[in-house]
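Here the complex is missing a single protein chain, while all its other protein chains stay put.
After this line comes subunit A, so read on.
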Amino acid sequence: MTRSGPPGGVAPARPAPPGRKEPPPGLLHRLDALGRATLPGAATALLMVLAAAPAGPPGAVAAVCLPAVFFWSVFRPAVMPAPLVFVLGLLQDLLGLAPLGAGVLTLLLAHGAAVRWRRAIARQGFVVVWTLYGAVAAAAMALGWMLQLLLTLRLPPVVPAWHLFLLSTGLYPLLAWPMARLHQAMSRAEAAA
């Protein structure tokens, strides 16, 4: 942002001279930053709770959680740290009837993969990101199926995992669009601050 000098011949505001500490940010600034940092996680948790409400397809909780974790891990990992992913996974397991810990592990591994290759992924166009998300979702559903098998020692049906994969991949653009808008708005706010 360029700033033109105000009329009247007053010298424009100069940056603080080097060697001096930056002044501590004000309360409003800190609240603003806090809101930016917590909004994605809180919105994801709220969405999961809403998805557990009646009249939805079964398993919608996992289908809305994975896109959010993937998107924020790729584009803004600072707002989706691993401990938050852990908490979201725990919430997912408690909202559903899946064995405790299965969702946690799946989400953490998806988060790890997304963060590991985030620079490569974030440079791609939307369709490529979507395809990559599909791959991550397929791997996550397969892992969830395996964990279900290991934890209950019973062969779970394959069809629900397949439906969950389709639902999750199909929901990704719908969820990614508002998240991308939010991401842009947050970037703009940070640039302006």
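Just so it is clear, a residue touches a chain if its C-beta (ideal position, glycine included) is under 8 Å from a C-beta of that chain, and two chains touch if they have at least 3 such contacts; residues count from 1.
Throughout what follows, contacts and distances are computed from a predicted model.
Engineer: Looking at UniProt, which of "ABC transporter ATP-binding protein", "Cell shape-determining protein MreC", "Putative spermidine/putrescine transport system permease protein" or "Chemotaxis protein CheY" names the chain we cannot see?
Structural biologist: "Cell shape-determining protein MreC"
Engineer: Identify the residue among A:26, A:125 or A:157 that touches the chain left out of the display.
Structural biologist: The missing chain is touched by A:157.
Engineer: Which residues does subunit A use to touch the chain missing from this display?
Structural biologist: With respect to the unshown chain, the touching residues of subunit A are 49-50, 52-56, 58-59, 61-62, 81-83, 85-86, 89-91, 93-102, 104-105, 108-109, 111-112, 115, 147-148, 151, 156-157, 160-161, 163-164.
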